[in-house]
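Structure first, then comments.
Heads up, one of the protein chains got dropped from this complex, but the rest are sitting where they should.
Each chain gets a letter, A, B and C, in the order it is written, and its residues are counted from 1.
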Amino acid sequence: MSKKIGVFVCHCGTNISATVDVEKVAEEAKKNNPGVSYTTTYKYMCSDPGQKLLRDKIKEEGLDGVVVAACSPKMHEHTFRNASKKAGMNPYHVEISNLREQCSWVHPDKPTGTEKSVDLVRMMTEKTRKDKSLNPIKVPVTKRALVIGGGIAGIQAALDIADAGHEVIMVEREASIGGHMAQLSETFPTLDCSQCIMTPKMVELAQNENITLYTWSEIEAVDGYLGNFDVKIRKKARSVDLDLCTGCSSCWQVCPSKKIKSEFDMGLGKRTAIYIPFPQAIPSKPVLDREHCLLFKDARKKNIPPNDSKVCRKCLDICPIAPVKAIDYTQEDEIITEKIGAIVVATGYKELDDISMYGEYGGGKYKDVITGLQFERLASASGPSEGEIQRPSDGKVPEIIVFIQCVGSRDPAKGCSYCSKTCCMYTAKHTMLYKHKVHHGHAYVFYIDIRCPGKGYEEFSLRAIEEEGATYLRGRVSRVYKKGDKLVVLGADTLTGSVVEIEADMVVLASAMKAQDDAEKFAQKLSIQYDKDKFFSEIHPKLKPVESSSAGIFLAGTCQGPKDIPETVAQAGAAASKVLALLSADELEREPVVAKVDRLPAPIFSTCIGCFYCQRVCPYGAIESEDIKARDGSTIKTVARVNEGLCQGCGLCAATCRSKSVELAGFNDEQVYAEINSVEFN
Amino acid sequence: MSEETKKTKIGYYPGCAITKCSTSEEYGTSVLGVSRVIGPELVEIDDWNCCGASSGHATNHKLSTALSVRNISLAEKDGYDEVLAPCPMCSQRLIVSQDDVEKDEKLREEVEDAIEMPISNNVKVSNYLEIVKNYSMDEIAEKQKKKPEGLKVASYYGCLLVRPPKILKFDDPEDPKTMDEIVTAIGAEAVDWEFKTSCCGGGFTLSRTDVVVKLTNDILEGAADAGANAIAVACPMCHANLDMKQNNIEKETGRRFNIPIVYISELIGLALGLNPKDLGMDKHFIDTGSVINAFSNIEK
Amino acid sequence: MSKAEAKPENQFEPKIIAFLCNWCTYAGADLAGTGRKEYQANVRIIKLPCTGGIDPLFLIKAFERGADGILVSGCHPGDCHYNSGNYHARRRWNVFRPLLEFCGINPDRIQFSWISAAEGGKWVETINGIVDAVRELGPFESYQKLNTIGPETSGGAADASSETG
Partner (left out) sequence: MKIKITTKELTSDFAKEVKERSGIDVKKCYQCGKCTAGCPVAYEMDYMPNQIIRFVQIGARKQALTSRTIWLCASCITCTTRCPKEVKIAELMDVLREMALEEGVANPMEKDITTFHEAFLNSVKKHGRISECGMIMEYKRKRPKAALKSALQDLSDGSHLMLKGKLSLAPHSIKGKDSIKRIFEKLG
C-alpha cells in the first residue's frame, strides 16, 4: 500500500540553486521518510533529458508517486504529468513543489530558502502519498465559435475560423462592425487609407455563409465550459427590422433630429436620431437612437407607449417597404441562446477621452484641444470636415499645431503607468497628414521618448522629422492656456534645458489606449482574469499569449493590451488557430478535478444525508439528486450526485457538506490534512 | 442645536502677516469683521507663534514642522476641532506639517520633544474660502445689503491654497472654483481667466523683486485681458505682490494696470454693508474706490 | 522589518499557513516571484482551487498542529473564477471569526484578504504584514499544549520529524 515516491529537485540553471541548497533539499526529503525511495537533483528538469530522467527512474525504481521540486506548477505541472504518463504511471500521482517563484526568487538568503524548500518538498511528498489515480474526463465539442467584438481583431478571427469551414457567431455591440480601425484616416507606416483596406474585409465577413452576425447586440451571460458553452445574447431593440430594411436611406434623410453628436466622429460631427454610424457601415441598415428620438422623448415625458405618441413619425411614414414597414417602434430587446464550442474575445479598447482630468491642458474646456482619435476623424476624407484640417472652434486651418505625446500613458499620477505603444507612431503619422494638407503649417511634437521598434517604424518616424519637417521637442507640456484665439503651450525642451512657449492654433493630445469601461464586468461574466489596468490577462505572457485563464476562451487584439493593427491581426490569427485546433477534435479531455459524492455498499449506500446544501452553493447547477432504489423499485434514500460534465471543480460542495460525503478529486480532505500535518512547526 | 453651535466656534490662527499693525492687517480686520456679522465665531488661539513660512521650510524642515505643529497642539489644548488660518502660507504649512508628522513616526517624536507637547492631529485646519463656503453662504444671502454693479472680478488663488493637492485636498488645482462661487454669490461677475493658480513670486518680494515684477505682470495682464476690473485674493503675499508691484511694472514696461486688488473678505464685507474703512480698504496701494463705489443698496 | 535588514538574534520566527486559491492569489504569489520581490520566508502555502472550498476545519487543524498564524486569500469580490466561491468563503469567515474568539484564539492570528493574479506587490505587503503582526503576538501555544495532553490524532511521517523541530 505504501507508495514508492521519487523526489526530483531542479536547479533551474541557477535560478533555484543560487539561493537554495538543492542537494540538501534532496537529502532531507529522504531523511525520516521511508516512503521516499529515490531522490536526485538535475540542472533542468523540464528539458528533454530531464524528462527522460523522470521517465527512466519511474520505470527503474518502480515509482508510483513523484514530486518535482521546480518552478510554479502553472509552468510545468502539465509537462511532468505527461512525462509520467509516458512512463506508465497515472499522471495524477505527480505533485509540484514551487521552489522558484515562491522560494528561490523571493528569499535571497540561502539557509532560509533551503529551510523553506525542505518544508515545501515535504508537504508535497505527503500530499502525493494520498494521491489517487484519476482519469481525464471526455467531453463532446460543439463545432461552432463565438467571436465577441467586430473590430479588426474580431473580423480577422471570424474570417479565419469561417474559412476553415466552421460556423461563427459574431456579436458586436455597436450598430456596425468596423471598430476603431474604421475610424482611422490613414495607417502607419504605409499611409494607406484605413477604410480602403478595412471595408473589403467587412463586406467579406457579411457575405460569408458560415458567419452569423449580430450587431447592436451584447453578451448577456456565458455558462458551460470548454467545448460546451451556452451563450445568451441580448439583441438590443433596433426599431428596425433587418430582414425587411433595404438600407435605402430615406428615413435618416427625413429625421428632424440632426444635431446629435456622432460617436463615430468622436463628437466632432453630427448625426440624426435614426442613423447609420458611417457610410460604409455593415450592415448598412439604420438603428433608431431612442434616447434622442423625438417620438421616444415625447413618449417618456407623457409616460405612454411610444407607438401612441404622434409627435414625429417621419421615418415610419417615409419607409417605402410594403406592406409591413421596416421600422417598428414597438420592438423590444430579444434574448437568444447559442451553443458554442470556443470563444474569441476581441472587445477592443477605449481611447482616454475624458481629457478633462488634464485641466492643465485645458482638456474638455477648449474646443481646439482634441484627442488623437478626433484628429483621425478630422483628417479622414469621410470625416466631419471631409479631410480638411480645421479647428473645431471656428473652422480655421491651424498654422501652428502642437502634438503632445504620452497623455494618460506613462502617467501613474493621473492616467495609466503603461506605455500605449501606438502613440509615437500615430503622432508621427499625424504630423505627416497635417503637413500634406497644410503645406505652410508648422507641426511641433512634445515627446519623452520616441518608441518605434516595428518593421519600417523607425524609418517612418525619422521621415516625419527629416523629410516632412515636423519639429520634435524633447519634453512634456505643463500647461496650455488660452490667449485671444491662440492656445499658449508651455513646454520644455530638456535637450537645450529651456522652457518652450508656443502660440499654437490647435493642440492634439496623443491620449492613452485604455481598457473598455465595462471590461471588469465583462471579464467577470466570462470568468476570465484581468490585470490591474483592466486589460484581459493571457495565462502566460510568452508562451500562451492568446489563451485566457478560462479554457476555451481566447483573446485577440487590444482587449488584452495596447497594440497596433499588424500585431492585432497577428494575434487574431493566432486565436483563430487555437479555436480551430479545439474544433477539429470530436471529443476533448478535461482535467478530472471534479467533486464526487461517496457511494458505499448496502446497507449504507452513501453517507450523504440528502440535505442538498451542496446544491444551493454550487455555482454551476452540477448537483443532481439521485434516488437509491431497492429491488422492488421503492426509494431507500435520496442522495446528491455530481454531474461531471457540469462540475468545474471549485470544491464549494465539499467544504459545505456536513457529513463529509463529497470529495474533490485532487484536493480531498486527506490530501489537505496531509499537507498541513507535514509542515514542521517550531 | 447645541452641537451645531459648538461646531461653529472655530480657532483663529491669524499668522504674522495679517495681525493688527502688520503689512496685511486689512485681511485680518475684514475676516474678523465679516465673521461678526455672518459667523462662524472666531476665537484667537492663545499664544500662537509664526509658522516659519517659506524661510522655515526652505532651510530647515524639522524646525519648520515644529513651529507649525506647535500651533495645532495649542489649538487642540484650547479644545478646538477646527482652525481657520486665513493666510494660505500658514494654512498650507500647518496642513503639510500635520501630514508630515502623521506619516513619519520619527519626525513626530522629535517634534513632540521640541514643542514639549503631544501631537494628536485631530484638528482640521481650514483656509478662509473653505470656511466661507462651509459655514456662511446662506448667511451671506440672508444678510446681504449691497450689490455690485458692473464689477468684474478675476478670482486669484495663487499657489498655496491648492498645492500640493494630494495633501491639501481643496478644490481643483488647475481650475479652482470656490472663490468664483463666492464672487458670484454676492452678485459680481466672476470672469473666467487663465492665471487663477499661477505663481506671483511669493516670498521673493524683498529678495528678488525682479522675479516678482515679471510674474505679477503676467497675472495682471491675464486679468486685464479677461476684462476684469478687480482681482480678488485670499492671500496676503499675493495681495502685497499684486498691489504693490503695479508701480514697478509701470516703471519697467510703461503699462499702468491700476487694477484694485481686494481681499475676498473685503468684497463680502462690502456686500454686507460694512464700512469700507473698517474693512481696511483705505490701506491699499491701488485705490479701491472703484470697487467700493460699484456697490449700492439692494432695493427691498 | 520587511526586507533584508539584519535580523536580531533569536528573533521569534512564526510559521504561517496560507490557504490560497489557485487562480488569483496563488498566481499573485507567483507574480511576486517573477518580479523578484523579496519577502519574509515564514509562509507555507496550501493551494486549493477556490477559497470557497476551504473547510474551516482545515484552519483549526493548522492551529492544532502549531501554526502561529493563518492567511486565507482569494480573488477580489466579483472576480472569482467560479463566480461566487469567494463570497461563500467570506460568509464562512464571518461566522468563523467569532467562533475563534469564543475559543480564546486571538482572531488577529488569521487574516483574510483579496489578492488578484496581478497584485504581486500586494502579496508581498500582505505576507510581511501578517508575519510582523504574528511575530508581535508571539508563538501560539494554547493548542500545542492541548495537543500534548490529548491522544495523538494525526498520522504520517511528518510526526517523526516534528519531534526533532
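Methods note: a contact is a pair of C-beta atoms (placed from the backbone, for glycine too) under 8 Å apart; a residue touches a chain by one contact, two chains touch by 3 or more.
Treat the numbers as computed from the prediction; the structure is a model and nothing was measured.
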Notebook entry, point to check: Which of the chains on display does the removed chain touch in the whole complex?
Noted result: A, B
Next item on the list: Out of A:Thr14, A:Ser498, A:Ser584 or A:Ser659, point to the residue that touches the absent chain in the complete complex.
Entry: A:Ser498
Item checked: Absent-chain contact - pick from B:Val83, B:Val101 or B:Leu215 -> B:Leu215
Next item on the list: Using the definition of touch stated at the top, determine which of A:Glu220, A:Glu360 or A:Glu388 touches the missing chain.
Entry: A:Glu360
Note to self: Residue by residue, what part of chain A touches the chain that was omitted?
What the structure shows: 360, 406, 410-415, 448, 474-479, 490-494, 497-500
Item checked: chain B residues that touch the omitted chain in the full complex -> 16-17, 19, 21-25, 47-50, 52-63, 66-67, 70, 104, 110, 113-116, 159-160, 162-165, 173, 197-199, 201-204, 206-211, 214-215, 244, 247-248, 282-283, 285
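Please note the rule applied: only the chains that are shown with their structure count from here on.
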Next item on the list: Answer with line, ring, star, complete or other to describe the graph linking chains that touch.
Entry: line
Item checked: Maximum centroid distance from chain C, chain identifier (CA atoms) -> B
Note to self: Just the chain pair, please, that has the highest number of C-beta contacts.
What the structure shows: A-C
Check: Using CA atom averages as chain centres, what separation in Å is found between chain B and chain C?
Finding: 53
Checklist line | Residues of chain A that touch chain C when the two form their complex | finding: 31-35, 72-74, 98, 100-103, 105-109, 112-113, 115-116, 119-120, 122-123, 126, 129, 520, 523-524, 527, 529-532, 537, 549-550, 593, 617, 619-620, 648-652, 654-656, 664, 667, 669, 672-682
Check: If you look only at chain C, which of its residues touch chain A in the complex?
Finding: 4, 13-15, 17, 23-24, 26-27, 29-30, 32-34, 36-39, 41, 44-50, 52-55, 58, 61-62, 65-68, 78-85, 88, 92, 116-119, 124, 139, 144, 154-162, 164-165
Check: What residues on chain B touch chain A, complex-wise?
Finding: 172-175, 194-195, 225
